[in-house]
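One protein chain is absent from this view; the other protein chains keep their places.
Read from first to last, the chains carry the letters A, B and C; within each, the first residue is number 1.
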Amino acid sequence: MNKTRLEAFSDGVIAIIITIMVLELKVPHGDNWADLRLLGPVFLSYVLSFANVGVYWNNHHHMLHAVKRVNGSVLWANMHLLFWLSLMPFTTGWMGENHFGSLPVAVYAFDLLMCAVAYTILQAQIIKLQGKASVLAQAVGSDYKGKTSVVAYALSIPMALLGYSWLAGALLIAIALMWFIPDRRIENKLSNE
Amino acid sequence: MNKTRLEAFSDGVIAIIITIMVLELKVPHGDNWADLRLLGPVFLSYVLSFANVGVYWNNHHHMLHAVKRVNGSVLWANMHLLFWLSLMPFTTGWMGENHFGSLPVAVYAFDLLMCAVAYTILQAQIIKLQGKASVLAQAVGSDYKGKTSVVAYALSIPMALLGYSWLAGALLIAIALMWFIPDRRIENKLSNE
Amino acid sequence: MNKTRLEAFSDGVIAIIITIMVLELKVPHGDNWADLRLLGPVFLSYVLSFANVGVYWNNHHHMLHAVKRVNGSVLWANMHLLFWLSLMPFTTGWMGENHFGSLPVAVYAFDLLMCAVAYTILQAQIIKLQGKASVLAQAVGSDYKGKTSVVAYALSIPMALLGYSWLAGALLIAIALMWFIPDRRIENKLSNE
Partner (left out) sequence: MNKTRLEAFSDGVIAIIITIMVLELKVPHGDNWADLRLLGPVFLSYVLSFANVGVYWNNHHHMLHAVKRVNGSVLWANMHLLFWLSLMPFTTGWMGENHFGSLPVAVYAFDLLMCAVAYTILQAQIIKLQGKASVLAQAVGSDYKGKTSVVAYALSIPMALLGYSWLAGALLIAIALMWFIPDRRIENKLSNE
């Protein structure tokens, strides 16, 4: 089974997710600075999610690039990842509209945690299909960035629930910045061949 | 006529359907657990539809994979399937917002029934074009899963209308779970060649 | 310049147009038959537009299939067509919500008229690029269906404005039904080669 339609469908879903998030930036009725400033937290929330979803697309692109064929398990693991990503417009909007309140930040972090877990499962399914000696398996290696993210996302949930929601938000931003550097591991492995 | 654009258009429409359904998960104004809990039925409804549409994409992917060329009848049968799928965001939202009420569940089940009927028609058109000896025709075989679904969807409509809407909902969930197992019949046939 | 991205972009835009129209089918608050019946005209309007946009995709698919390369004029003629198609969710929603009122039907017919004109321009640009002896030029021939549509759309505007809006609506439905038969002219020409 080839990977073309899997890529096309994922591209479509991720493109829609990243774009409809802007619909949560509701057009204000007034036309002055005060109206615009009120959107501050919603905008910050939007930027963070755009970066996160962008990182997912980027890494998904890199990972699938190293893949030759897919099977049913990979299809479902991919659908599972898309499910948690599809909730981003909702969790992003809720976090922004409530000005990074306690529970909304925790729910947002939970969504990111589930995305990270789903991505790890997808990666594991692909490696299982391709073998431990594959380019992807070697490129991923110990996957310290993936593990760091999972731990940080998991930590930020109780952090937010205990009232340190801006600190949790800062941690989520830090993780996004860490990922902003594209996954050169696979790129390097591929170009070293 | 080749199938590339048919696949691309179907991928696009299905990707949009599966993603805009999340817009029915309206961001609540409050920021505490009570506000989130109110979304319970809408979320459950969303998960069920995400799974159902995901299953359709998956099976559509498998079925078209076994196809070499398409004609006008296949194009229209496909458009017919997309029509009923396109109503999913509406029927899903209505069922969720009315907490799985009697008529909304019946309408949702009716939409699923029409999707299943449309899928069967599409499948029949493709087999007609390719011949009874084709890989697809043999792979589909007696199509017990398709027939079971049609019967179950049809049964759940009166069930919901007579007031057993949660039972009807449970039946719809059971059918979704049954389909969650990807259509290995075609996959096996193809790999056995 | 090759046509792949033109097809991909058009598929994307048309897929989104045909799918977001369903967002005008607003989920009713109540859960009984009366609430559902109120949506009748909006639903009828949706079905008509789904068919119309589906016909455009289908014919676009057939026309581009017969095309080898595109130039700047074709790109812009295509963008022009997409512009008028992109207004369909708005004109569809307005017509449905106002129960096929006089002005909304006229505006809807005007949008269809502009789509038909834009399609004719696109077709002419492609034929100009490919030459009068091309498959497409011969397949289109006298284009009686295209001309009939333009005349019918143009007639239905004053018809609606003079108060015969349901008659105008019936005419629009008749034209959609006429187009429902896929453009076999090109298909036949191609298979006769």
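Note that in this section a residue touches a chain if its C-beta (ideal position, glycine included) is under 8 Å from a C-beta of that chain, and two chains touch if they have at least 3 such contacts.
Keep in mind that this is a model prediction, so the values were computed, not measured.
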*State which residues belonging to chain C touch the missing partner chain.*
1, 5-6, 8-9, 12-13, 15-17, 20, 23-24, 71-72, 75-76, 79, 82-83, 86-87, 89-90, 93-94, 97-98, 101-104, 107
*Taking the full complex into account, what residues of chain A touch the chain not shown?*
7-8, 11-12, 14-16, 18-20, 22-23, 25, 27-29, 31-33, 36, 47, 50, 54, 57-58, 61, 64-65, 180, 182, 184, 187, 190
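Methods note: only the chains that are shown with their structure count from here on.
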*asked:* Quick check on this structure: which chain has its C-alpha centroid closest to the centroid of all protein C-alpha atoms?
replied: B
*For chain B, which residues are shared contacts with two or more other chains?*
8, 12, 15-16, 20, 23
